[in-house]
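For chain A:
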Amino acid sequence: MITFEAVTKRYPDGTVAVDALNLEVPEGRTMVLVGPSGCGKTTTLRMINRLVEPTQGRILLDGTDVKSRNPAQLRRGIGYVIQQTGLFPHRTVEDNIATVPVLTGWPRKKARARARELLALVGLDQELAKRYPHQLSGGQQQRVGVARALAADPPVLLMDEPFSAVDPVVRASLQDQLLSLQSELRKTIVLVTHDIEEAIKVGDVVALFRPHGTLAQVAPPEELLAAPADDYVAGFVGFDRGIRRLSFVPTAGLVLDASPVLPADVTVAKALGAGQPWICVTDADRRPRGWAEAAALAGTPADTPLGQVATEPVGHTFTVGTDSLRAALDAAVLSPAGQAVGVDSDGRVLGVATFDQIRAAIQAAGTPAADARLDQRIPEGPRS
Partner candidate 1 sequence: MSFFNWAWDWVTTDANWHGEDSIPQQVLAHLGYSALPLLIAAVIAIPVGAAIGHRGGKAAVAVSNIANAWRSIPTLGLLTLLAVFLGFSPLTWLLPLVVLAIPPILANTAEGVAGVDPGVRDAAAGVGMTTWQQVARVEVPIAMPLILVGLRTSAIFVVATATIAAYIGLGGLGRFIIDGLDSNQYGPVAGGALLVVVLAVIVLALFAGLTWLLTPAGLRKQAKTE
Partner candidate 2 sequence: MMWSWIPGNWSLIWHLTWENAKLGVLPALYGLVLSLPLGVIAARWRWFYPPVLTVINILYAVPSLALFIALIPAFGLTDTTVIIALTVFSLCVILPNVVAGLRAVPAPVRQAATAMGYGQLRRLVTVELPLAVPLIIAGLRVGVVSGISLASVGQLIGVSSLGYLFIDGLQRSFPTEIYVGLVLVIALALVCDLILVAVRRVLTPWTAGPRESRRARAGRLVKVAG
């Protein structure tokens, strides 16, 4: 656990980067420091491993003042990932990752073996081990940077805009990787970013900074979305926060209607008899094939099986229970029938949800329950 007690950083020319900061970083969680340029978030991060020394106040790491520890020793127990990666160009990928173990006295062979383990952990091919950093792509280099930070298995990981220098597709993949690593490793992570979306996606707790080194709000992401402390926070969080907040609401309780769902071998006559304006046609495996509009079926011979009728595409589906309400809402918006198709984890249709049913679920969600959500990471769904 990391605690900031009234920490101030003032530079000789008078600028105050961090102003009487009090902050507690929960153990085993990801805290994201986010804010505009120059708000002091990076300075705050770098005070934890003493790359910057506070002018006033103190920082406690597991109860001990970081100042009381030898800087080099302190840093060997803290993982550090930066935007430019800072990989040593004159060493192989493997030796880069093995840096801290070697520094703490491991025999080189053992350190290299550990490096290879970490390569696998961050999802990189073993054959990259003997390459040099400049031979890797930006995304690969960042992963090596993370591997290097994790090599000595430090309890704390500091990350300074780690994903800002890569393109959005790579960035999303790196963020997902971080989430999956964290669910396995449960490190205390402090991550700095200027991207509020990244903060919301990746953080268990978000600390939003004001422009001159003070905090505006410290809260779990959906609380930030649902209940911003003031106009500044609301403005920073951005437009659309109501809908974005739905990413944190599960679809577990959503009521589904199975009656519009009919397999392909059912005849048109029987389908029209069911009285539904739109029919979700599935194949033999209960996988969705398309939507058929009842009105359009009027001229079709009564005994035609639904499988032979022209259908409109489903759009996309949402996985009941694991996907969020936002995914369900989006599915409904995309669907020609105005109904979202809910499937199970194998892709089989369980039922459909209309806008009305989704609306009901949204209103039932109300204001976010604090702790219950902290342990639930709901995936954004394929679209986001």
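How were these candidates chosen? In short, all candidates are chains of the complex that A comes from, given by their letters.
Throughout what follows, a residue touches a chain if its C-beta (ideal position, glycine included) is under 8 Å from a C-beta of that chain, and two chains touch if they have at least 3 such contacts; residues count from 1.
Please read all numbers here as calculations on a predicted model, not as lab measurements.
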Looking at this complex, which candidate touches chain A: 1 or 2? 1
In the complex, go through chain A and note every residue touching candidate 1. 49, 51, 71-78, 80, 82-92, 99-100, 103, 132-135, 148
